[in-house]
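Each chain you see keeps its place in the complex, though not every chain is here.
Per-chain numbering from 1; labels A and B assigned in written order.
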């Protein structure tokens, strides 16, 4: 790692080259592979409509999914972006790199997911559902970003995104298309995958001398408030996230509601345990910013099932508890014993709650029956019609999926970590982690500010306005 | 009050105990009382559908109400939360306690409102409409929070929420179910109730020595910008708030539009009077942050009626005017003469505009007639069909409802205030009101920041990136 301290962090050629090459490749692939789907194509949509125009337009998937899409979009760009601004000197990078890798990932994900999930005569069909799925995949990359936050160059992050999006699509294909399991809100595909992938990457990129940047690896008063913008948006829109691609009607409605109650219960658990683990009974912003969201992660799989508000609240309460305890007791151990430096504590917000969500999903699926779901059963569990239906085996497949996801994530993270370790990406030296100044033009701060304030409140101003 | 200064503010046991006990009670009650309604239940929704699946799913109430729900949700968590961050040293508590008591209140409100408004064979049925109503009730608690902001512990706030939610549900039951009046946007049920409840609580909790914390009871430059995030979100989404639970179709559409115009007119009045009441003609952020919203409050009752954009604009203009004048001239008098210490000035934003809204609603209802509404009359005034319809008596019932609401709020606030006065909740001493440090781990501020900045701009960084 010693050579990193002498490695140039200048992005003048590396970043433009990578961005332009990637975008050109994306444009070429989109030009050859991507087509409008039935609901976005002028000819196809108007052919398919069975009746007069105004009558059927409301059946366009746009009206069922676009409000949810926009909520998911806000979570990806504002939620993840601002959640990570808690670091005192890394706000530009948090929001900015989040913006960059999300904008890249959603394009790359459209191709990878389209390739695995449904080529139509060799073409990828796009519409609002593919946009949501691309945003979901992007979310997974941003979770991993949380683990390496402050310790990576934008070039490293883009390279990570290339590999992670690809593996995400493979894992999603295995789970949803081969094993045929349920995971609408992505407890496994998004959260577990993104968390363990990121943890393995940060393990491989372990920096023994990171304490040289320790003074920057913390928040200040205002940065914690900016981070709360991220937290609150994630919390509010999580019901939309989990329900965004469930079936129309009762599943979408039920998923949103289950998530709402899970999050509410989770929030009370978070405040309770945050005060309890502090010697003076003081609340810790790190817990409130993160653990209060674990309830959304933990109903990502079971949310569309007949979990009931009661069940959702139990799951949310457990998730919040686990998450706070993880921040307090597990994160320090992970760093000291396993050499996993997890900047945002994604293991506590996405890792453990994701695994919990997978388990809850497996149990809830195993308990499903036509007595409870009636004719709605096939709208939640897709293979009922095909005769493959059996609650117990369904529960088993859900559990297998968790194992597959963990394996894919850890293996993928390992490989990707070693690729990111090459000394060619302009990674920050140990002395300058968590520092915007390396990659951004940073304006002068408060000195000028105070001086200006004095000018502003001088007599001259008073005179002018009199 | 003297003993308060020696009362421990340590939350280590009190807050966790209260949160955990409350959440356990909530979970048990949800387990025994709450069921999915027809639109969220897998069996019931798929039984009830009369036709092929895709055709009828759009009639699920989810698609009519969920976008409005999310806007209301943003108002509750971002709007109220950030509006109160204007205090220089109370940002964590403003957003954080807002988050905590809202997460509790929406669960408790689901039970209380369900209990009063519609038990189905002893069960409470939940769906997106109950979620909106729970958020509405939560809004009322957050209004009261504004009056006691900075002077209460989180335990006090939770206790206040327990009582206020309960009384809110009783008052709402009397107004909507017994008197059968209209109040879709809650000028009475939400704003008037929340304001006068909170004012009475803060009156009972009067602190004669609050000026010991005077230096903290004000804003700084950045905190005012954070507060504007809250203001603007409340302003933008108020049309969704007022229309969220009106009938489908024209009432929902009309309510949103009336609110939009009322707020626009209110904003011009706010800027006009804010400059006018200042000797140097300078605008005051307190007015802009608060009074510009009064137009939304004041059309909370009449918004769904045929108020016309013209009428809405007059109401909005009056509301903005009253509100600014209240901040300037009434708030100081309330404190000095009536011993009402109203931190956020909720009397000006929710109290007076709420009463104005109730009066406007009574007048507009009294003027309603089939000549204007046609067949749409019964969609606004529910009891037209039942033969009870009479515009004048309807107007009278609306006026009676205002009196009931004021009585319930003042009486409820009085009782609750005395309960909150018990010296067991860890309330802050007079010397440490408006201070996050009592209940939160507060990170170091600018000193470290500036030092870091110097590091960041040092030659070393320049060298690295060359």
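Keep this in mind: a contact is a pair of C-beta atoms (placed from the backbone, for glycine too) under 8 Å apart; a residue touches a chain by one contact, two chains touch by 3 or more.
Model, not experiment: these values are computed from the prediction.
Colleague: Can you report how many copies the full complex contains, not just the 2 shown in place?
Modeller: The complex in this structure file totals 3 copies.
Note that in this section only the chains that are shown with their structure count from here on.
Colleague: Using the average of all C-alpha atoms in each chain as its centre, how far is it in Å between chain A and chain B?
Modeller: About 31 Å separates the centre of chain A from that of chain B.
Colleague: Can you list the chain B residues touching chain A in their complex?
Modeller: Chain B residues touching chain A: 10-16, 19-20, 22-23, 26-27, 30-31, 34-36, 39-47, 49, 53-58, 60-63, 66-67, 70, 73-74, 77-78, 81-82, 85, 91-92, 95-96, 99-100, 103-104, 106-107, 126-128, 131, 154, 222, 226, 229, 280-282, 439-446, 448-450, 452-453, 455-457, 460-461, 464-466.
Colleague: Within their complex, state which residues of chain A touch chain B.
Modeller: That would be residues 8-11, 58-59, 63-64, 67, 71, 88-89, 215-216, 218-222, 224-225, 228-229, 232-233, 235-237, 239-240, 248-254, 256-257, 260-261, 263-265, 267-269, 271-273, 275-276, 278-285, 288, 292, 306, 308-310, 313-314, 317, 372-377, 379-380, 429, 431-432, 435-439, 442, 444-447, 462, 465-466 of chain A.
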